[in-house]
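Got a structure for you, written out below as structure tokens; questions coming shortly.
Every protein chain but one is kept in place in this view of the complex.
Naming follows writing order (A and B), and every chain is counted from residue 1.
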Amino acid sequence: MSKHHVTATINGEPTEFLCETSQSLLDVLRDELELTGSKEGCTSGDCGACSVMLDGRLVCSCLVLGVEASGRTVDTIEGMAQGADLHPLQRHFLEGAALQCGICTPGFLIAARALLERTPDPTETEIRYWLAGNLCRCTGYDKIVRAVMDAAAEMRGAR
Amino acid sequence: MKAQQYEAPDSIDKAVALLAAAKGQARVLAGGTDLLIQMRVGRLSADTIVDIKCIAELRKISREDGGFKIGAAVSGAEADEHAELVAHWPGVVEGWELIGSTQIQGRATLAGNLCNASPAADGVPALIAAGAQVTIVGPNGSRKVPVEAIPTGPGRNSLAKGEFVTYFHLPKRPPHSSDAYLRLIPRTEMDIAVVGCAVNLTLDAGGTCTAASVALGAVAPTVVKVPDGAKALIGTKLDAAALDKLAAAASAACKPIDDKRGTVVYRTKIAGVLARRAALIAYERARKRA
Partner (left out) sequence: MTAERKEFRWIGKRPVRPDGVDKVTGRAQFSADFNMPGQLIGKVLRSPHAHARIKSIDTSKAKALAGVKAVITGADFPSLPDEWVGAGRVEGNFKYFSENIIARDKVLYEGHTVAAVAAVSAAIAEEALSLIKVDYEVLPHVIDPVEAMAPDAPLLHEKMITRGMKTPPTKPSNVAKWAEFLMGDPVEGFKKADVIVERSYTTKAVHQGYIEPHAVAASTSADGQTVVWCSSQGQYQVRTWVSKIVGLPLSSIRVIPAEIGGGFGGKLIPYLEPLAVRMSRLTNRPVKITMSREDVFRATGPTSGAAMKIKVGATKDGKIVAAEGEFIFQAGAYPGSPFMNGLMCSFAPYAIPNVRTWGYDVVTNRPKAAAYRAPGSPIAAYAVESALDELAKKLNIHPVDLRLKNAIVEGTPSYFGPKFGSVGFVETLEALKKHPNYNIPLGPNQGRGFASGFWFNGGGESCATVNINDDGTASVIEGNPDIGGSRASMAIMAAEVLGIDYDKVRPIVGDTASLGFNHVTGGSRVTFATGMAVVRAAEDAVREMKERAAMLWDISPDAVTWEDGFARPAGDNAGKHEPLSLKQIAGQAAKTGGPICGHASLNAQAPGPGLGSHMVDVEVDPETGHVKILRYTASQDVGRAIHPSYVEGQMQGGVAQGIGWALNEEYIYDKNGRLENPGFLDYRMPVCSDLPFIDTIMIEKPVPSHPFGVRGVGEVPIVPPMAAVANAIHSAIGKRLTSLPMSPPKVRAAIDGDA
């Protein structure tokens, strides 16, 4: 069977690609579009390193077929900063040392942004449960949760 | 993972026709959070994938005869955002919401959770306790069956070739009724249930239980209903004696196995613990719901 010709909006840009049915959206992003910011940690939806937004909904791109992106919008870590202007979450992750090795960081940032878009003033518990699908093995999550809280406060204009 | 053909029909009829015409193994793709993993590890194969998420009517939650009709392609996140559904069937929604992470919730459907037929499926016990039904369509038309008729054993379901689930039907709620689902997992998130328990209760105006249903997950090849436990609650205000009877009945209803997620002894004990706790939550909710 021939490859699918897919048109999607990726990080705001009209994008075309070819893919096999069996390729996941993560495979397409990484291997076809060279958007390697989304990471592959497990391919079973258990680590969240491949988190992206699909039509505004947080998903694991390893559990979406590439062909399913047809006609839809996909937002990845590569689209989070506007040029040199980092998103407040990105800035607070840096300032708060919320990353050590950094492999889980793109997934956490995408997931945290999805949370703050929906819940501008999350409690610590809300943050922890929302991010439970993103594994980090380096930080013990402490500085990640704090960075999300700090970014949320800034975005609310509370500081 | 080998899958050759991908179809995304925009109507139920087209999906039925595609499944009927498919050569080799055809699979329905809803949320994909089980299917894609199982295909990747080689547990399932598919020559054709029929994605039902482009069928608009299957992505809706609507009112029906005072109850609810939930399309098979609705995700957990969408259900959670449906305030009416959450108000009426908090136990059903909380079971569904416990399936995987926030990311999984963005995709996972009740239909997939049901048809995947894991004994530990978090979405299923509350549906069974609710007396929910499903509509199935296939080459021979459509039929409506109780939810518990679908899973027949671990990884097996009763759907015939070319059939798939289109809707869940949750009945109309009487006043003072509600439900709850609890599960035991070793962590706080991201695990498969070691035991799951749903309780659905109806009370009279004075708070006495008039109807009850109790269902346990992960303690047998399919979800187990606990009629003796339900009986123990009816006519009571869930006093200690009634709850003790419920817990004993729940433990007695278990036919679990030892596996990497739990032991027979532990599962049996926990079934009683969760039944008691879920019943109390459902009771509090029912009392508050006019």
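In this text, contacts are C-beta pairs under 8 Å (C-beta built on N, C-alpha and C of every residue); 3 or more make two chains touch, one makes a residue touch a chain.
What you see is a predicted model; the values in this text were computed from it and never measured.
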{"item": "Neighbouring displayed chains - absent chain, whole complex", "value": "A, B"}
{"item": "Touching the absent chain when the full complex is considered, from A:G12, A:G102 or A:P120", "value": "A:G102"}
{"item": "Full-complex contact with the absent chain, from A:S24, A:S61 or A:T139", "value": "A:T139"}
{"item": "Contact footprint on chain B, counting only the chain that is left out", "value": "41, 184, 186-192, 194, 260-263, 265-266, 269-270, 273"}
{"item": "Chain A residues that touch the omitted chain in the full complex", "value": "30, 35-44, 46-47, 49, 76-78, 80-81, 86, 90, 93-97, 99-106, 109, 124-125, 127-129, 131-146"}
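Operating definition for what follows: only the chains that are shown with their structure count from here on.
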{"item": "Rounded Å distance, chain A centre to chain B centre (Cα mean)", "value": "29"}
{"item": "Chain B residues within the chain A interface of the complex", "value": "1-6, 8, 29, 32-33, 36-37, 39-40, 49, 51, 53, 75, 77, 100-104, 106-107, 188-190"}
{"item": "Of chain A, residues touching chain B in the complex", "value": "1, 4, 21-22, 24, 43-46, 48, 51, 54, 57-60, 62-65, 67-68, 70, 111, 114-115, 129-134"}
